[in-house]
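First up is the structure itself, then whatever we jot down about it.
As you look at this complex, bear in mind that one protein chain is not there, while each of the others sits in place.
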Amino acid sequence: MTALAVAAALIALVALLGTAGVRSRRSARAAADFQVASRGVTPWWNASAISGEYISAAAFLGSAGLVLAYGADMLWLPIAGTAGYVLLLAFVTAPLRRSGAYSVPDFAEWRLGSRSVRRIVTGCVCFVGWFYLLPQFRGAGVTLRVLTGAPVWTGWAVVVAVALLLAASGGMRGITAVQAVQFWLKLVAVAVPAMVLLTVWNLAGAPDPVGATPPNFERATRVQVRTAAAVTVPAAVTVTVRGRVDGAVRDGERVPLAPGRHTIGAGTDIRFPAGAPVPHAERLPVQDGATWATPFGRAEENGLFRTYSALLGVLLGTMGLPHILMRFYTSADGAAARRTAALVPVLLALFSVFPALYGTLGRLYAPELLMTGDTDATLLMLPQRMLPGPGGALLTGLVTAGAFAAFISTSCGIVVALAGTISQSVRRRNGVTAFRLGVVLALAAPLAVLPRIGPQGAVGLVTMALCVSACSLCPLLVLGIWWRGLTAAGAAAGLLAGGGFAVAAGLARLFSGPSAGWPQDVLAQPAAVVAPAAFAVMIVVSLLTRRRVPRRADRALMKLHLPEGTPVR
Amino acid sequence: MNGERRVAVTGTATVRARTIRDDADPPSGTRPAERPAAEPSGSDQPDPDPLHTGSPVPDPRQGEPPDTSRSMAVGAAAATALIRLQLGIALRTCAIVIAVVAGLPALLALAPGVAHAGVRGVPLFWPVLVFGVQPVWIAVALRQLRRAERAERELTAPAPGRGTAARTPRREPVGRP
């Protein structure tokens, strides 16, 4: 039944998006319609589209999973994300729109008049986009695996197929409308089940989700482990196993598990009695209720630094997301772009309440995700768990549609942004060919990396992308817009230093597991160190090359900050 | 409609044949759906002056000289002042954001008592983080928007000339048609 609901949901999603795309093209036959046809995208609509692109798999699925796994420490991320848009509004949007640049490399070239800086920026944009695509692929894979048991690559294939379809259709028919509709779809897909599940929880007597102990299985639960995993068992428990535990093959025998580390083979079925403590995947912390619910409750080493660094990365990184910045080009002028940016926090705030809610309910009703490590699937599992039967299936279908809207909108946004940026640097070719080439390049890089990276949560991957953007594009934009003294040499040095280090740290983190200690902490969350350093390098080198301040810097700054059409004496 | 062959011509002397789709050209194919067009005989009451219905400016054009820019010319000094002003506004916004983003974790980390405070087992800071901070961002964003727009209006319409001032923010009002 769930599969049926999921399939129905996907079909409905495709139909909805198709209609939105077709309807959004403004047609005019009579004179009055012409005015409508030549009216741009309104701030409200564009803000919806931006929020639609921003709420990716990470925000939709990942943050609920993080709250489930780590607790209160993860409530910071939505806060920082929204705050990032406030800074984007304050520092970037209106001037960027007024520059007339379509992509960030355009802006860099226009402002600094240097082709080499343009190339460096293009590189940075590519890395940000690639890092950002990784979690979308992973999210799609996890979703399909959890719901239908299909191998992960089917999810990847869905995303690739959609992106290729987009490229083959020769561009984006009504992409703004499609993205905007997807935002509202996602909001409905997350809000309606939340209301229903809250009611269910209330009817069940509102059990305390926090609890004093680490999470327990509320009732007897069968857990299927699909991929081999190592788990930490918090307290002794006796379970029924069909499969391989600690290297021994069992066939429906009762096995006592002592507290500590155990390995479970792929395809093993484990049956837990009601009230049994939940084993945790090795990389997840085992926390009792109070620790889980308290910020910094785990007293981690350098916890404050990690939090600050992640916050700074998200905060500044939001300013440099290429697909978001490109959306502002659609606004009619700088003022409209600014209004658009001011509306985005409103929309994101609507959305940000829900992950915490789902994470909390997940601790109560879907704790086995802590064992399998698929915490990203919290949102998908909860409806079936709390509401078995057709109601649950219906809600699951809705959530699935939202999840797919999340992958599709964000991946399409990034793929379009990357392809647009890449196609600009292969100018020899025909525009459509170059665009298609760009799409292929944008998809190929993450696909090549994807099978080789270890287990990573969607949010971790997104913060990595944001960190690269915070350390490279953000300083460029902020200084380029507000400081006339920025030189091409300064920008290039800052981009190479900041972007280079952030990319290196990201790659190192991708291919190595999590670990502790200062160097690893800096490597895991480099933004707090690297972003200020990138700013500093840009400023210092620009001051050293003061003689090379572009001669048009003053005029450029005026163009950035004066409203369009203001004559300058 | 017409099964002829068109030929594609570009300036660079490449000529390639083009076969026309059989379902006729878009202009002619869409004909049945068209609205009745305006007629010279003057039976178009419902659409008297379509051009000006879209514009929220009532009709101030008649009295104006043919070439009015939106506002007065701005001197370099005024422009620099505007940039300074906008930077000030943006930095103040940034200060608020940083204060909140940096202050809350510090408060919770350095004063664990605050973090543990709670009502009936629910830590107090949980709802604050989930529900309390986002409205602050909305307020800060709207404040930033208002101030930045006001700064621009004051620059471009320093005189009491209402007519020009009313035109500056004339892009679509917030809201979706």
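Should a chain be cited, it is by its letter among A and B, assigned in written order, with residues numbered from 1 in that chain.
One rule holds for everything that comes next: a residue touches a chain if its C-beta (ideal position, glycine included) is under 8 Å from a C-beta of that chain, and two chains touch if they have at least 3 such contacts.
What we mean here is this: contacts and distances are computed from a predicted model.
Visitor: Would you kindly match the missing chain to its UniProt protein name, picking from "Carbon-monoxide dehydrogenase large subunit", "histidine kinase", "ABC transporter permease" or "Cytochrome c"?
Guide: Its record in UniProt gives the absent chain the protein name "histidine kinase".
Visitor: For the chain not shown, which residue from A:S56, A:T143 or A:T176 touches it across the whole complex?
Guide: Checking each option in A:S56, A:T143 or A:T176, the one touching the absent chain turns out to be A:T176.
Visitor: From the list A:I50, A:A101, A:V181 or A:A335, which touches the chain that is not on show?
Guide: A:A101
Visitor: If the hidden chain were put back, which of A:S114, A:T307 or A:T400 would touch it?
Guide: A:S114
Visitor: Which is it among A:W184, A:Y329 or A:W483 that touches the chain not included here?
Guide: Going through A:W184, A:Y329 or A:W483 one by one, A:Y329 is the residue touching the chain not shown.
Visitor: Which positions on chain A touch the chain that was left off?
Guide: 24-29, 31, 33-35, 37-41, 99-103, 106, 109-110, 113-114, 116-117, 119-120, 123, 170-176, 329-333, 416, 419-421, 423-424, 427-428, 430-432, 434-435, 438, 488-489, 492-493, 496, 541, 544-548, 551-552, 555, 559, 564
The rule we apply is simple: only the chains that are shown with their structure count from here on.
Visitor: Mind listing the chain B positions that touch chain A in their complex?
Guide: Those residues of chain B that touch chain A are 30, 33-35, 37-38, 47, 50-51, 53-54, 69-76, 79, 82-83, 86-87, 89-90, 93-94, 97, 100-102, 105-106, 108-109, 112, 115-116, 121-123, 125-126, 129-131, 133-135, 137-138, 140-142, 144-145, 148-149, 152, 155-156, 168-169, 171-172, 174-177.
Visitor: Using the touch definition up top, name the residues of chain A that touch chain B in the complex.
Guide: 29-32, 34-36, 39-40, 42-45, 72, 75-76, 78-80, 82-83, 85-87, 89-91, 94, 208, 210, 290, 293-297, 303-304, 307-308, 311, 315, 332-333, 335-336, 338-339, 341-346, 348-349, 352-353, 356-357, 482, 554, 557-558, 561-563, 565-569
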